[in-house]
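A single protein chain has been omitted; all remaining protein chains appear in their positions.
Labels A, B and C are assigned to the chains in the order they are written; within every chain, residues are numbered from 1.
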Amino acid sequence: MARPSKLGDDEIRERLERLSGWKVVDGKLHRSFRFKNFAHAFGFMTSLALVAEGLDHHPDWSNVYNRVVIDLSTHDAGGITELDFKFAEAANRLYD
Amino acid sequence: MARPSKLGDDEIRERLERLSGWKVVDGKLHRSFRFKNFAHAFGFMTSLALVAEGLDHHPDWSNVYNRVVIDLSTHDAGGITELDFKFAEAANRLYD
Amino acid sequence: MARPSKLGDDEIRERLERLSGWKVVDGKLHRSFRFKNFAHAFGFMTSLALVAEGLDHHPDWSNVYNRVVIDLSTHDAGGITELDFKFAEAANRLYD
Partner (left out) sequence: MARPSKLGDDEIRERLERLSGWKVVDGKLHRSFRFKNFAHAFGFMTSLALVAEGLDHHPDWSNVYNRVVIDLSTHDAGGITELDFKFAEAANRLYD
């Protein structure tokens, strides 16, 4: 698969309107998720780890107990790409 | 924690009435779960693996793609115990 | 990626000679793995789940405490294929 190229600011702004909970922080797509407990949080991370491996696109993420914070950008493209939005949408679908 | 003792048939029957989807098969609590895809199925297994480690009570389970089949009994007690129902209830809560 | 086709018995036999611990059982590549405890066993399963999602090829597997049993075949091809050997080799590398 050809790696996608960096999206422009307008395109990012427009797509963010349809992507609940995410915003741009330090040049990355950013969202914080909160769960009932650690078991729920880490199960979510595992499902998303599988999505990441399927997309060959891996997040910058952290966890403390029932919280998961995700930051997304595409290193090769030097910014936010289509792949980051795909990943963010998959995260939202899993969370709902 | 004292390990629980084997439950009698009447008690098992009564508790199963309040436990959606489970039945006794070959002397074990048994249920099959179906998910949207492998990522969802394996995320569920991971959350439940954490529950198992917290209870120090581990399932006999199998997975093929979007299916997870779980069989529960308590080896030390030679049958189905309180711990198996606790695990089954946790599985149902995660699945819902 | 084109899905691989079913391998012949001779080719399977030959490849099994270089694949430690696996044999053919009921028409599938089969191996049982044993670990120090549940945490090690399930960590192995998670790494392998990621490999599975990357290959888009999923195992038939089961776990009880420190044991993981894996059976591999390729449904679409009606037998054992190159993909099953790739998965089996990845499992062995993770186990070592």
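To be clear about the criterion, contacts are C-beta pairs under 8 Å (C-beta built on N, C-alpha and C of every residue); 3 or more make two chains touch, one makes a residue touch a chain.
Only a predicted model underlies this, so the values are computations on that prediction, with no experimental measurement involved.
All shown chains touched by the missing chain in the whole complex, by label: A, B, C. Only one of A:Arg13, A:Lys36, A:His58 or A:Arg93 touches the absent chain when the whole complex is considered: A:His58.
Checked against the full complex, the candidates C:Ile12, C:Leu29, C:Leu50 or C:Val68 give a single residue touching the omitted chain, namely C:Leu50.
Only one of the listed residues, B:Leu7, B:Leu29 or B:Leu50, touches the absent chain: B:Leu50. On the side of chain A, touch with the chain left out of the figure occurs at residues 38-39, 42, 45-46, 49, 52-53, 58-65. Contact residues of chain B toward the unshown chain are 46, 49-51, 53-54, 56. As for the chain not pictured, it touches chain C at residues 38-40, 42-44, 46-48, 50-51, 54, 94.
Simple rule for what comes next: only the chains that are shown with their structure count from here on.
A separation of 26 Å divides the Cα centre of chain B from that of chain C. Chain A and chain C have centres, each the mean of its CA atoms, that are 30 Å apart. Counting partners per residue, chain A has 46, 50-51, 54 as the residues that reach two or more other chains.
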